[in-house]
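Quick one: this structure, given as structure tokens, is what I'll be asking you about.
All protein chains but one are shown in place.
For clarity, chains are labelled A, B, C, D and E in written order, and residue numbers in each chain start from 1.
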Amino acid sequence: MSRYDEFQAFRAELNEKILARGTTQTRRFFTLDTKTYEAGALDAKTKELLGLSASMVLRCDDCIAYHIDQAVKAGATDQELWETFDIALVVGGSIVIPHLRRAVAFLEACRARG
Amino acid sequence: MSRYDEFQAFRAELNEKILARGTTQTRRFFTLDTKTYEAGALDAKTKELLGLSASMVLRCDDCIAYHIDQAVKAGATDQELWETFDIALVVGGSIVIPHLRRAVAFLEACRARG
Amino acid sequence: MSRYDEFQAFRAELNEKILARGTTQTRRFFTLDTKTYEAGALDAKTKELLGLSASMVLRCDDCIAYHIDQAVKAGATDQELWETFDIALVVGGSIVIPHLRRAVAFLEACRARG
Amino acid sequence: MSRYDEFQAFRAELNEKILARGTTQTRRFFTLDTKTYEAGALDAKTKELLGLSASMVLRCDDCIAYHIDQAVKAGATDQELWETFDIALVVGGSIVIPHLRRAVAFLEACRARG
Amino acid sequence: MSRYDEFQAFRAELNEKILARGTTQTRRFFTLDTKTYEAGALDAKTKELLGLSASMVLRCDDCIAYHIDQAVKAGATDQELWETFDIALVVGGSIVIPHLRRAVAFLEACRARG
Partner (left out) sequence: MSRYDEFQAFRAELNEKILARGTTQTRRFFTLDTKTYEAGALDAKTKELLGLSASMVLRCDDCIAYHIDQAVKAGATDQELWETFDIALVVGGSIVIPHLRRAVAFLEACRARG
């Protein structure tokens, strides 16, 4: 299974378990999380890039992969993604670099799916 | 002096000292930081909002104030700022709330200057 | 105004502004946050201590103050609070110490109110 | 080897090396760490849950696994663990979710051992 | 009172309260913390600079002030301090800048005492 498919499969399987076993509060948090990225005054692509810059400086590989995937689906170009990477890099510092490496590998996997 | 003017005055005074006393590396970092927010594939307003969401989840009040000020100057509406706040809140959690309170107070000071 | 009263007044004033100006998402986050600490399988005091240990290692003074206040109201003894401080200190390291100093000063203010 | 057994084996092997090669300070830190979770005014289960909420918001998978294992051994129920997860989720935000997924998978492995 | 004297006075007053009211564990942590910076294979000045770079990337103003003060007392030159600042800036990113501003102001206060 590709890194892309593995990521999606583990995410889907565990989200299902979380929603089945968690409390009402857990489910409410997941609903709130989803709704926050719906288009409003800012369009969906911009919101995904905002989630991406936040995830990069907090250095969460799975969150970075998720927002890259969503941003790509919302039409983000490579140039827009790299400018977002640059902001995360300058705000978050060199500690972001290992996550940038994995982000670049994941973006390649996203684009390869066509 | 208002909170807004105090913030700007301390920032300006210390940046001057940093550029005067720091090394070549220090100055290069400051130049790089400034250039990262120049309009490219993403416009200046979007870049400031990306810097804002990153600063909010990293919980740096001065960085938040700086990017709110820049976003307002680049034409961001309150609705756009609140949608950015919402993303930072859901990504970063309730630990962001005290910084959101100070962000809201600072935004009010920005708007009051007309 | 005492540190305790200042903290409560700023918190109340800005929360009111946030709920008035924020989006539906912002208000939902605040509701979710409140409900998470209601007694369940774990009692309210234990939940406040869980919020306190999380806030201490994330080093958020206002969050620490809030959970100390709530834990005290839920009947936490000084010994229980210090054992929570110890866990936060060993998990989070010496970087927690300046926040522990302010926590101890705030706890003193809470107890002084009788 | 199961994820549970792998985790325990690597932990045991490296802890042994750390205690053999580290300095007196290193060993003192490890002793202090162990003693902090001994029952006092708060019982051992509550202390493990405090360590768990701190570990979740700091997003350390191995620390989360360790405290889940200890909490289970101290008698924590699934409901108590989920209420702790909820607090960590609301304090730490959606950035905690990937760690929650792995926590749920690890908890399942703990319970499967009987 | 100067920022330098205020910092030292609050620190001394609260440390005293912590050692008086804390548990045996609290006191052990403080002892361990102090001993870690004693000269060994690395001299005291280098150890303070290591504590400084760690404190800067974790963005704790009081910890930064403390290690600057200790490094100055151990003979650190301004050039050595600025090279440490540069490493913290590149590792930790622009989010470190507001703390660098306050570090520079504090270093000035340290040097002014002669």
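Heads up, the rule we're going with is that contacts are C-beta pairs under 8 Å (C-beta built on N, C-alpha and C of every residue); 3 or more make two chains touch, one makes a residue touch a chain.
As the structure is a computational prediction, the values presented were derived from the model and not from experiment.
Shown chains touched by the missing chain in the whole complex: A, B, C, D, E. Summary of contacts with the chain left out: across C:Leu14, C:Val57 or C:Ala103, the touching residue is C:Val57.
For the options A:Glu16, A:Asp43 or A:Asp78, the residue in contact with the chain missing from this view is A:Asp78.
Not every partner is drawn; the one left out touches chain C at residues 57, 89-96.
On the side of chain D, the interface with the absent chain consists of residues 10-11, 14-15, 17-18, 21-23, 25-26, 29, 33, 54-55, 58, 60-63, using the contact rule stated above. Mapped onto chain E, the footprint of the missing chain covers residues 32-33, 36-37, 40-42, 46-47, 49-51, 53-58, 63, 77, 79-80, 83-84, 86-88, 90-92.
The criterion applied here is as follows: only the chains that are shown with their structure count from here on.
Across the two candidate interfaces, A-E and A-C, the one carrying more C-beta contacts is A-E.
Rounded to a whole number, the gap between the C-alpha centres of chain C and chain D is 23 angstrom.
For the pair chain C and chain E, the distance between C-alpha centroids works out to 26 Å. In chain A, the positions touching at least two other chains are 23, 25, 29, 32-33, 36, 40, 54-55, 57-58, 63, 90-92.
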